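Of the protein chains in this complex, one is absent; all others appear in place.
Each chain gets a letter, A and B, in the order it is written, and its residues are counted from 1.
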Amino acid sequence: MNLFSPPPLTHAPHAHAPVSVGRVMLTVMVALVPATLFGFWLYGWPALFLWATACVSALLAEALALRLMGRPVRPALMDGSALLTAWLLALSLPPWAPWWIAALGSAFAVVVVKQVFGGLGQNVFNPAMAARVMLLISFPVELTTWIGPGAPLPGFADALAVTFGGAPLDAVASASVLGHVKTEFTRGVDLTHALAGHWSLADMAWGHRAGSLGETSAPFLLLGGLYLIARRIITWHAPAAMLLGVALPALIAHAVVPERFGDLAYHLLSGGLMLGAFFIVTDPVTSPNTGAGQFAFGLAVGLLTWLIRSFGGYPEGVAFAVMIMNAATPILDRYLKPRIYGRDRKGQSLRIDKEAAR
Amino acid sequence: MKLFGFRGGIHPEGRKQGSADRAIRALPLPERLFVPLQQHVGAPARPVVRVGETVRKGQLLAAGQGNISAPVHAPTSGRVTAIGDHTAPHPSGLPAPAITLEPDGEERWIEAEVPADPYSLSPEEIANRVGAAGIVGLGGATFPSAVKLNLSRKSGVHTLILNGGECEPYLTCDDRLMRERAGEIVAGIRLIRHAVGAKRAMVGIEDNKPEALAAMRQAAAGHEVEVVAVPAMYPMGWDKQMIQVLTGKEVPAEGRSAEIGVLVHNIATAWAVQQAIGLGRPLVSRIVTVSGGAVAEPCNVEAPIGATARDLFEFCGGFQGEPARLVLGGPMMGHEFSNLHVPMVKGSSGVLALTRAEIALTQAAPCIRCSTCVRACPVGLLPLEMAAHIRADDLGGAVDLGLRDCIGCGSCSYVCPAHIPLVHYFNHAKGELASQEKGKLRNEATRKLAEARTERMERIAREREEAARQRAAKKAAADAAKKAAEAAKSTQTSEVAA
Partner (left out) sequence: MIAALLSLTALGLALGFGLGFAARAFRVEGNALEEEIVAMLPGSQCGQCGFPGCAGAAAALVSGQAPVTLCPPGGRDLAVQLAAKLGVEADLSGMKANAPMTAEVREELCIGCTKCFKVCPTDAIMGAAKQVHNVFREACTACAKCVDACPTEATRLVPVPVTLQSWYWSKPVEVAA
């Protein structure tokens, strides 16, 4: 052995926790399974087709983008990030939307929102939410054609026609609760009357309602979220703060003007709030680093969601609120840093009270 | 006793069973010992023996030089066969000066004068003897203990904390030492307490070492030494974490623990102090954990300083299968080595031969900003942000984020799901910054030299000119004198003629 030209050695640590990026993604997908299966059951084959289309096109788009950039394709595909993005996007789409909506959205999320910014970990905006916003603005009709839970579910062949054949949906189309209320407001109907016949607390709670593929079932989403917290993939900060950010103004406003503002359950159980709280604002890439930062982030997303729902032009505001706060994440990261050991918040070394030290 | 909380930290798999259950065994004398001259923080020791000289066990081989240094003693009796470079226990694997000793197998100790009652010694005298015995922090920091004792005595320390938080996976040398030599450790603790004049002495031991806790409690009974179980987590052995958990006090970032009235020593250091004061024996051996999946019989070995990794591995039954990585120290902060002739030094807590499965080697992936590292960092840093700055060669940005407060514990790297070598980035940046700093100082020094030279050259030129002028003046004066003389002569002559 040559004493004078030592080989390059590996830096410590020489042990590692049994974790990997792929495993993190996989755990999140496992947490999504209950809500997704519920969506399939509620909305039938078209929902499954839509979900599959989103996943496949995300993988294809990712592979193509990496190929074009001359980067290794396999490791990036295997880490599951593209699949998870597509999955989350699919869950936020109307379940009977045509296939090209899912394909376009996935490709946009993966290529424009993620790879163009530098790939995994570099994107500023949450890919699923950015894609959803893009679709909503570009294709408002397809993105607001909901299916009521009472609609007769098509068989396998008819379902193919719904997703891939462009079969008209007018006969079964229904409005989401948020959308219905917004429309009624424009006609001058107040909340109490608008909700009559459109609102059943039990149905809303279980997710038996018109809405996106995987956003409706609060209990199953909550279950998935708690699983992620238990597995230490996410922390409680952002979800709790987001729910709080919606709940606080909802409680206050409803108490003051009940015929104009929805109550707590109306806000917490409708739209994409539960999915957003546990699976979107907890996206590590586009949210702050510290617990305090995540709490502030979640709180602001919640408040913005309530504001957009209550005063904005669109009935639902989760995706917009998330994107606005994604843009503010670097600022939150800059100001909400942990205190360094032995220093005060400003970074100065702690001072010792000589007498107290005795 | 009430314990205080601490943020961050991780719970790595302990993997201590293999070596913790076997009693400490003494290493038979190897053929040769390679005793490095620098085994401590500070200036290297200066050899005081010559090649060919016969020495006794415990005899001074090299004396400390400067304020912060420590002497080195003969680990056994024998003959000095060489003084020269030998591979150093250092991540670079570069050679460093060492004294090679060939044991004669007789283990003849030096004659030592031992006080009848060690507690009658003055605190200064204890510190002096600790310094003369070459004792350094055995927890791995290897800071000369006498310097620490003197500083603490001067600044008035009220609490002495003994660190039994052996938090690195695999390592059990402190655990075994506490189980087997608790009495001697407690005696050492009392000596240190006497030397610094502390009122209170506490031993913090992780609660995953119940046998050590029991043994220490039994030995400490009646000596006013509190033995406290602290939660097992990494890095509990970081002295500042131990202080925080036991006292709730935080050491200022730019200060030392003595400023808040606390002194921390490792329990093995206390044992070494007892050996030095009570028996007059300098620090010439230590307990080293030999472990890892590729070691046939993991156990703790009492090895003379200068024994090589090969000696230890062979004593423990050699390798079973090809080790994927050899590590000096623990797996979290120790460093890899490739040369089996690397010697054990005062700070060597373990030698590990790890298998591929144990090191869990994988390819690094992009950071997903999951901030698991932020939650793991015991200091409160943002490892992901610091690494991103260093990756982009923005060292200043990393410093602003607190790079200099990083203790290099490796918690962030351990938990990173993307397997990013975070702590490697930090140690690279710290080295790069130190090198830049050195370069700047050097630059300044050479500039001064250049200025001095320019000045000297100018002075010489000036002096030369001056000399030339003087010469010219002298010559002119001489000429004038000559002329005058000649003139005078001629007048004289004429006068004579006249």
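As a working rule, contacts are C-beta pairs under 8 Å (C-beta built on N, C-alpha and C of every residue); 3 or more make two chains touch, one makes a residue touch a chain.
This structure is a prediction, so every number in the text was calculated from the model and none was measured.
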I'm checking contacts with the chain that's been left out. Which of B:122, B:218 or B:443 qualifies? B:443
Among B:325, B:346 or B:430, which one touches the chain that has been omitted from the display? B:430
Looking at the whole complex, which of A:71, A:193, A:232 or A:334 touches the chain that is not displayed? A:71
Considering the whole complex rather than only what is displayed, give the residues of chain B touching the chain that is not shown. 38, 88, 90-92, 94, 96, 364-366, 390-391, 420-421, 424-425, 427-428, 430-432, 434-436, 438-439, 442-443, 445-447, 449-454
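Everything that follows uses one rule, which is that only the chains that are shown with their structure count from here on.
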Chain A partner contacts - residues on chain B that touch it in the complex: 7, 10, 12-13, 85, 87, 91-95, 158, 169, 240, 250-255, 259-261, 325, 327, 331-341, 352, 354, 358-363, 365-372, 374-375, 377-382, 384-385, 401-402, 405, 410, 413-419, 421, 423-424, 427
For the complex, which residues does chain A have touching chain B? 1, 3-4, 6-7, 9-21, 23-24, 75, 79, 81, 119-122, 232-233, 235, 284-285, 289-291, 333, 337-343, 347, 349-352, 357-358
